[in-house]
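As you look at this complex, bear in mind that one protein chain is not there, while each of the others sits in place.
So, subunit A:
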Amino acid sequence: MDRFMTRPDAADMKLNLKLPNPGLDERIPSHAELEKLEVEEAGERPQWDNKAQYMLTCVGFCVGLGNVWRFPYLCQSHGGGAFMIPFLILLVLEGIPLLHLEFAIGQRLRKGSVGVWRSINPYLVGVGIASMLVSFLVGMYYNTIIAWVLWYFFNSFQDPLPWSQCPVNENRTGFVSECERSSPVDYFWYRKTLNTTPVIEDSGGLQWWIVLCLFCAWTLLWVCCLRGIETTGKAVYVTSTLPYLVLTIFLIRGLTLKGSVSGIKFLFTPDLDELLNPSTWLDAGAQVFYSFSLAFGGLISFSSYNSVHNNCEQDAVIISVINGFTSIYAAIVIYSIIGFRATERFDDCLNGNILTLLNTFDLPEGNITESNYDGFLQHLNSTAPAVFQDLQLKTCDMQTFLSQGVEGTGLAFIVFTEAITKMPVSPLWSVLFFIMLFCLGLSTMFGSVEGVVVPLQDLNILPKRWPKEAYTGLVCFVSFGLAIIFAQGSGDYWLALFDGFAGSIPLLIIAFCEMMAVSYIYGIDRFNDDIKFMIGHKPNFFWQVTWRLVSPLIVLLIFLFYFITTVSKELTYIAWDPQSENFPTLETKSYPDWIYGIIFILSGVPALVIPAVALYKLIRNRCCAKEEKHTTAEHKIQIPDELDRTRRSLH
């Protein structure tokens, strides 16, 4: 308690700066009170049934769709195996410290995100509200992706799969033109699923099948989150473990397919020159940060249901390791399948060319094979160059096919689904794949909902006597209502907008504020003592350096990079436009002007809430202080003792 009595260490005197924070002790439970809570198990706060539930929930929250479809792409585009180096370094310097910080503060203060920041300092409530807003916005669009996954899942129960062939046109002489020019998987995704419009301004009306899938996704989420961790704790036994099982099945299946090893080789071929490129490091940092689902408030909430002496340091390390391992494992699986698909495409391309040659020159079948293809090409080019030019043979390059490895929805719904159609018993693989994506997404949504519901309860906006079911139901219902914008024809463009702006910059700002608040407003010394009380030993030098210096610096750098690149360039989006010249290549279009307003709302409002709330509280306190001074001045003559007490409690 009497910090001013102990002599601060000369070595860390500089970094030991602590901003004045009066009244902190009144706002937070003391160590003695925590011990009492622990022993009596009193209080209405929900608790985990066992440690496994807690770990599975956190793993599920961290491991999400990004591990499957963002990390493999980053790995492959930034020098393959060499990308592991910045990724692992930043995992250790940025991911683990931030995770430990959120776990420790939640476990210590035993509240959700708003409660924690309010306890540290009432001016910091804005950080909690910003977390809540970001969780809400991200949850809205994330569940829409789950709705799309559900749509594909529902459509997987038929043979042949609907995206394996183009639909025929009216007089049954050929295929639908849009499908003919692109591919069956593209057509099914852009036309049958999204029914996408060429530009974002064109709304295209509501697609009723997507609305149904959205409804299904939100009600499924509600049934799992109905009573908070009581129900999610049971659901995670399935949703967090099933993806690993499916990944293993796909790995075994993938390795038995032709060409899978070339995909894995392509993924991990190191290109050490990429390490000199700063954007590699920045992408690695961003991936670590977003992959850990930090600054959403969900992790703080989950950790607050733990017992006080839970070893949060160990948990942070274990979950970080699992997250990193899952990313790498998923990358291997995805690229084995992409290697298979690329080999199939290459073979098709080559066989198509060979057939063209055979047909033009009327050679018997089997004369030209893959082995003597090049030799033959040269021979024919030299003997009959004119004819050769007219043929317009397609160039078949394996590297091009491998680097068509896409990221995001393109990977799951176009590339991977195409690969599945080429496997035997495709409906089975399709069902498995989409169940895995569904589980990955749903377990992340649990954290998102937690990050919205608990702050709502803490803010006392809604009546306190409402049961938890009503809170979760309200959040799911409102999110479903607003997510209808993603069910329009232009829904995919809106989703890309949300993905780019709602979940990127505000999170970085919140994370930075979190670290500053804990290190310098709560006080790193007090924090160290708390951790010593909770787990038995003081955090070592590594944690001190990363919490106070290294991690905030990394987050700040990433934020500046993102901010500058976003503000400096013209914002564009890619659109599916059958009328465009380069069809089926997606066309880059620029946003209309009113979109900038929406971008400001998505990025700016959560970020600006932090200073706005602080300012609001400051103004309110000044007014209250003035009023109190007037009233106490009146009572001064009558009751001197009580006056002293009231004055003390004002701070």
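In this text, a contact is a pair of C-beta atoms (placed from the backbone, for glycine too) under 8 Å apart; a residue touches a chain by one contact, two chains touch by 3 or more; residues count from 1.
What we mean here is this: contacts and distances are computed from a predicted model.
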Out of "Dynactin subunit 6", "Myotubularin-related protein 7", "Collectrin, amino acid transport regulator" or "6-phosphofructo-2-kinase domain-containing protein", what name does the UniProt record list for the absent chain? "Collectrin, amino acid transport regulator"
Candidates A:Arg172, A:His537, A:Lys569 or A:His630 - the one touching the absent chain: A:Arg172
Contacting the left-out chain: of A:Thr219, A:Asn277 or A:Gln457, that is A:Thr219
Chain not shown: contacting residue from A:Trp48, A:Phe136, A:Phe153 or A:Phe413: A:Phe153
Touch rule applied to subunit A and the missing chain gives residues 150-151, 153-155, 157-158, 167-168, 172-175, 209, 212-213, 215-216, 219-220, 222-223, 226-227, 231, 355, 358-359, 362-366, 467, 469
